[in-house]
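Shown here: the complex without one of its protein chains, the others still in place.
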Amino acid sequence: MHRRRGPVRALTALALGGALALAAACGGGGQSGGGNKAGGGSGTKDVFVWALSDQPKVLDSSYASDGETFRVTRQIYEGLVGTEAGGTKIVPALATQWDTKDSKTWEFTLKKGVKFHDGTDFNAKSVCDNFERWYNFTGAQQNPAVSTYWQTTMGGFKKNESEDLGPSLYKSCEAKADDKVVITLTNPSASFISVLALPSFAMVSMDAVKKYGDTVEMKGDAPNYTGKFSTENPVGTGAYKFVSWQRGDKLTLERFDGYHGEKAKIKTIVFRAIGDGPARRQALESGEIDGFDQVEPADVETMKAAGFQVQERAALNVGYVGFNQKKKPLDNPKIRQAIAHALNRDGLVKAKYPPGSEVAHQWMPPAIEGYNDAVTKYDYNPEKAKQLIKESGVTDLSLEFWYPTKVSRPYMPDPAANFQAFKSDLEAVGFKVTTKTYPWNPDYLEKVDQGQAGIFLLGWNADFADADNFIGTFFQQFNPRYGFRNKEIFDILAKAEAEPDPAKRVELYKEANKMISDFVPGVPYVHNKSYVGLAKDVQGFKTDPLSNEQFSIVSRG
Amino acid sequence: MSLLDVRDLSIVFSRRGRRDVRAVDEVTFSVAAGETVGLVGESGCGKSVTSLAIMGLLPKRGAAVGGSIKFDGTELTSLPADKMRGLRGRDIAMVFQDPMTSLNPVIPIGLQVTEVLRRHRDMDAAAASKEAASLLERVGIPDPARRLKEYPHQLSGGMRQRALIAMALACKPRLLIADEPTTALDVTIQAQILELLKELVVDSGTALVMITHDLGVVAGMCDSVHVMYSGRIVERASRWELFEAPRHPYTAGLLASVPRLDQARGEKLEPIPGSPRDTIPWTQGCAFAPRCRNRIESCTQGAPELVADKLRPDHDLRCFNPIDVAEQEAVTL
Amino acid sequence: MLRFIVRRLLLLIPVLWGLSVALFLWVRALPGSPAQALLGERATPEKIRQIEIALGLDQPLYVQYWRFLEKALRFDFGTSIQSSRPVVEEMGRRFPATIELGVTALLIAVLIGIPVGYFAARRHGTWLDQLSVSASLVGITIPVFFLAYMLRYVFANQLGWLPNTGRQEARMLDVEHPTGFYVLDAIVTGNGPALSDALLHLVLPAVTLATIPLAIIARITRAAVLDVLNEDYVRTAEAKGLTARTITRRHVLRNAMLPVSTTIGLQFGLLMSGAILTETAFAFEGVGKFVAQAIPSRDYATLQGFILVIAALFVLINLLVDISYGLIDPRVRVR
Partner (left out) sequence: MSLQVAESAIQQAEHADEAGGGLWREAFRRLVRKPAAIIGAIFVAIFVIVAVFAPLIAPYSPTATDLSQIKGPGHIPGPSSTHWLGLDDLGRDVFSRMIYGARQSLVVGVVSMAFGMVGGIILGLLAGGLGGWVDATIMRFVDMMLAIPGLLFAIGIAAMLGQSLVSVMIAIGVVNIPVFARLLRGQMLAQREADYALAAKSLGVKRSRIILGHVFPNSLSPVIVQGTLTLATAIIEAAGLAFLGLSGADPAIPEWGRMLADTQKFLTSAPQLVFYPGIAIVLSALGFTLLGESLREALDPKNRR
């Protein structure tokens, strides 16, 4: 008879247990809430917690292509050259100086006494080994999703396994002495030195690569980094060395005491991934983290008011409304001009972008050489827009306006808001706007790049500070995205890219900017400042236009 | 002194937004130890409600009980709930109408029998289960040890009713109320169950209140019979009296609508016209008046009282125009 | 019973197979390609083609399906585009999170829902009953994520009693996760602060996720108890003079639990749907959030693997519910 009572009794017991657990949880609440702060006090001076927006994908910089991965690898590795802190100028890093006569043969002098975290020496042989490693990538390593930056900048490999790969820009590397190395290219390239500043060209310990392996498999639909070097044993020369990575939890770095430069001030760096924007801000406010990137525009002022540090980062980006001239009536220049006059760029930037953001009038930010103050500007003028529409003689004023979802870019923190504002502007001057939207990646990017969109929201973040990285990538050849062929623009951009004389190059880009402005292939509207949020006691943090922020110079007061 | 004394019992149901319903009124009867009393009437006449009131099983809210119910001198209407619980199942037990639904389907028969024993007779598990087996045996369930482990759905209807009777008799109650104990059963089983009840009552000297709409049941068992209509007793007499010479037109109607062995061949059964719903409130007159063959004018101008029959002192009647005894005889002949 | 289980398990095979085909076709029918998803802004048509060949996406569909099935049978679902890790590894990381959240939510729902439903039924028609009925109605009609944000606003932003998002305080550094169930991990490693931290992080998401099942369980319990209270066997039990406790537990609750236990079993689908919203709203890195993100990012491998496993779990849980139903209800047991 007792047996039969089992379930009910068990249920009662459960109920009791649950109540206890809840009570414990509530009781624990106060305790741990206090404990947080107390715990934060002890030893926090030597720990710096940074919130990433996503997990890093891999710890091998040559396989990486996304910002959050680079944010971690930048602390572990260094390249031959770098960019000056807070600026875009190329400065020495592992190479103290370099020289080239023909932009084809490059000679580097290396810093002496540099050691990798595993104790091996960094020298000319290391440099050649690294280049040979990249050059000899095979199989899945040749996948554009794996060696993205190598392929974008250097082309193909020693043995190209896909006919879609072009020839390699890299030819050979020769260690002339321990600290002298010569790299030879197949063609002259003035931008080679800028390329080397990219985080993907960081020097890694080849001993570690051989020891732990750097294999990659294409499995299912994505690369799986099976080599332990790439995920569990990254070894570089940076101020921090890798300690551990518990995926989904945290990634820990520690000061490298054998660092060749100034040693890191804070001993431990912890990276956490917090995907939710407001949650990152709240984590900073509650003292859980010490810093995060991409503060929401709306939060900048409130966070400052609450005493948190909000550091501005110079804008190396452009947000624009693109036109596809294959779609009518966008083939009509008057219509394009009309749209440019119809959009209230100032209103939007003032209302939705953080303070310090600039209204854009050309397709690259002012900080980059080649920017032209004298381009045609299209001010907000609905009357003029209506006038231009009348002049164009176009009667069918329907436009298909595209915007992406599931994305927040520095130049476009809230695409839907931009879209709604612009749509309202366009309707105000008489356009009939229909809406199309897709998730940013892959759908939106794919369809826009295939030329399916009419007018669309897009933008660009600089990989490196060069005009070619902006208007060169946009307009140097036919791009289905914009759907136009303008030989003059194509030609001048090609000429500028190949021009070895920097001064002449700048002039050509200035000229190009003017031509582009007159042609109106779209309406650039913002160069957005982005913001880093930091705890009150963080000192020495220096924002960088290319997001190359070194944590080694950070300390806590 | 009688074992159960019900005096002026009234039960009023009230529901928010509806008019109060007076389900039972002016009900007075008593049962002596060892006596079998029948409460007879069509469904809805208040007989089951009366039994629930005796058991103290009416809902606390929405049912107002008036008058007095005395059990062995104890007033039940004002007895605290826990005292009443101690009484129920031990001194007063009840057998319900539908054995199919009156047993808990998810626990074995055994537990349902032993739980009474353990509650009221302080038995331990082993003794209770032994006693339960003998109880089942007594009510005629073969292989009781096995049955104890079985669940209600594994038993036939008759078996279940036997099991329910076993539970009711487990503590040798002094009063047993059987509410239509055979209605839901096959005819062949009905007789067995009635026989069983009769036997048990005689054996143990338990007083029995038999609630039924079936005059056949009454005829076989009861010492005296109370006929109820629309919440009130309309006629009361000993079994013999009642069957021989019913005085109330309702009783007569009930009798006439039941086939009888002594009925002349070819004689038609006469159902009472209308349905129990065709009624008027007792405050306005006789509730049975709308269906009554003997209706006279005064029937709808005031309620008749329950008074002793002028002709037979042991026979109570609530009627302005009862059936003539002579007429009765004419009918029977 | 065993035959019943085996039969049901065998029935699982065609359902899962059909599902795998449907899933495979569905994933291919989604706009956008995984190659583009991998390359993002830097995609060019050449690079996309190169990747598609490498992935075998240029092969005919049945070949692709066969490859997928062959690997899936070996429990190899490929690599997630979102994280570049094997899908199976992601499952190992994310299922514990969701199971921890779901079980906590279900516990809350059951432990509060059943008593509330029971007492509402016992006090049928009183203001207490009315209140519980109205509250459960609101609980069912409030959008999950709205509730989530309201709770965050009140308890995290305004009052500061509970953490806003996530599963763990970012500054918790000395925490080991041998199992991935954070509460369990903290207990196993004897880490007190980690335990209270893990529990605190569970409170708001679990309450959010529990709301709808709680409301449903309370309603079903109330209805079931009301039904049972009107049953003849409860009257029989009363007539036996049993104590109120015995009647409640043995006769009322045991019978009322039949429909309630079925309902609890059916909450799995609701919990999973709720988990998608709850985890997204609380940045809780579990299955729901990962799958929800996988759809716009065209993480094919994740979608196929996770949804297949979720569906299999769902069917298995339904089977378990049927079996346990048999344990409570003898009438089913015999059949």
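Chains: A, B and C, in written order; residue numbering restarts at 1 for each.
Here is the rule we use: a contact is a pair of C-beta atoms (placed from the backbone, for glycine too) under 8 Å apart; a residue touches a chain by one contact, two chains touch by 3 or more.
These numbers come from a predicted model, not from an experiment.
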Which displayed chains does the hidden chain touch?
A, C
Which residue among C:Ile99, C:Leu184 or C:Ala292 touches the omitted chain?
C:Ala292
Residue in contact with the excluded chain [from A:Pro439, A:Gly472, A:Gly522 or A:Pro545]
A:Pro439
Contacting the left-out chain in the complete assembly, out of A:Asp299, A:Asp449 or A:Glu497
A:Asp299
On chain C, the omitted chain is touched by residues 14-15, 18-19, 22, 26, 29-31, 137-138, 140-146, 149-150, 152-153, 157, 268-270, 272-274, 276-277, 280-281, 291-292, 295-296, 307, 310-311, 314-315
Those residues of chain A which, in the complete complex, touch the missing chain:
277-278, 296-302, 344, 347-348, 350-355, 405-406, 414, 416-417, 419-421, 423-425, 427-428, 435-439
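Methods note: only the chains that are shown with their structure count from here on.
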Quick check for the class: compute each chain's Cα centroid; which one is farthest from the centroid of chain C?
B
Need the CA-centroid distance for the pair chain B / chain C, whole Å please.
54
Mean-CA-position distance for chain B and chain A (Å):
89
Once you find the CA centre of chain A and the CA centre of chain C, what distance in Å lies between them?
36
Indicate the residues of chain C shared as contacts by at least two other chains.
250, 254, 328
Where chain B touches two or more other chains at once, by residue number:
107-108, 111
Counting only contacts in the complex, chain C reaches chain A at residues 31-43, 45-51, 53-55, 71, 76-81, 83-87, 89, 93-94, 107-108, 110-111, 114-115, 156-157, 160-166, 168-171, 173, 175, 177, 193, 195-197, 199-200, 202-203, 249-250, 253-254, 257, 283, 285, 289, 296-301, 328
The residues of chain B that touch chain C in their complex are 16, 55, 57, 61, 84-90, 93-94, 96, 98, 101-108, 111, 115-116, 119-120, 151, 153-154, 164, 167-168
In the complex, chain C touches chain B at residues 125, 231-233, 235-244, 246, 250-251, 254-255, 258, 328-331, 334
